[in-house]
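The complex appears here minus one protein chain, its other protein chains still in place.
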Amino acid sequence: DDDAASAMLGMEVLHVGPGEARVSMVVRDDMVNGHDLCHGGLIASLADSAFALACNSHGPVTVAAGFSVDFLEPARLGQVLEASAREVVLRGRSGLYDVTVRAGDTVVAEFRGRSRSLR
Amino acid sequence: DDDAASAMLGMEVLHVGPGEARVSMVVRDDMVNGHDLCHGGLIASLADSAFALACNSHGPVTVAAGFSVDFLEPARLGQVLEASAREVVLRGRSGLYDVTVRAGDTVVAEFRGRSRSLR
Amino acid sequence: DDDAASAMLGMEVLHVGPGEARVSMVVRDDMVNGHDLCHGGLIASLADSAFALACNSHGPVTVAAGFSVDFLEPARLGQVLEASAREVVLRGRSGLYDVTVRAGDTVVAEFRGRSRSLR
Partner (left out) sequence: DDDAASAMLGMEVLHVGPGEARVSMVVRDDMVNGHDLCHGGLIASLADSAFALACNSHGPVTVAAGFSVDFLEPARLGQVLEASAREVVLRGRSGLYDVTVRAGDTVVAEFRGRSRSLR
């Protein structure tokens, strides 16, 4: 795999299809703050990786222009997080993708990413 | 330091003051994708850490309710990134913070975080 | 109706249910710019009204803390826009709602609103 960042965070790609992807990550003890809660940026990183796989699933190299994320429930040490990305719309070189991050049945975060293909 | 996530990412706290903070991070080879560009989620993680320090600088435990980030220029392997957070508004238990991430003089990302104090 | 703003913009409420609402608006000639395209803020206003109905459908007075909107296709003079709001999550006093604005089958805008109930 050429994505060293996802590997460093222990992410596992569960599925990639046209406009969609699922990626999981275990909340390790080097990912938490003093309250044993996962750093929000790392939750966003998981969602961002699923987003990247989904928006690159069509072929052309595509990058993230930006994203927003809402944190709904904390993610705790040892939990397995799963990010599920789906394409909302793809128009020309711009796309919009929603990613839901869950710990079991609990929604931890909702992420919305904007993509741009380079050619 | 009790923030294992920031330590894992090699972040260095440069400054914390009332409603503000600056944090730096070097883009390591385990933070990039196959094009030697820093994972966007990790850029956001750096900004999120500066945001967390700024919004907790007043005393009460404060958490991120969410954030948005716009990626303006890529961050490359070996670059030193610096995130500078400032308070836009603090009203009751809710706050709004802007964080600019730079590599030298180049603005890499603009981040806007929403905070909520727990009591 | 006690919402003068929605009336001024000619909005029609099509449906309100628990956590959901649909509202329509015709793009009038006093809503467009010089290219006969609807002002983006008015498209957002339509979505915001559907959001307000959806998040107030549970009883407690609930207000918008903020929202984001992505404009996907222009809306033109004379088109009928329909905004459809659905609850993504409601946790304590905070909620997250997605609103899709369509002109016929075309998605004009995707809106995500954050609500907060006052008690």
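Chains: A, B and C, in written order; residue numbering restarts at 1 for each.
Operating definition for what follows: a contact is a pair of C-beta atoms (placed from the backbone, for glycine too) under 8 Å apart; a residue touches a chain by one contact, two chains touch by 3 or more.
The structure presented is a predicted model; accordingly, all values stated were derived computationally and were not measured.
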Full-complex touch with the removed chain, picking from C:13, C:65 or C:107, is C:65
Of C:31, C:90 or C:103, the residue that touches the missing chain is C:31
Absent-chain interface residues of chain B come out as 68, 70, 72-73, 88-89, 91, 96, 107, 110, 112, 114
Note that chain C touches the absent chain at residues 2-8, 29-34, 38-42, 44-49, 52, 63-71
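In the analysis below, only the chains that are shown with their structure count from here on.
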At the largest C-alpha centroid distance from chain C we find chain B
Chain centres from averaged Cα atoms put chain A and chain B apart, in whole Å, by 18
Within chain C, the set of residues that touch 2 or more other chains is 68, 114
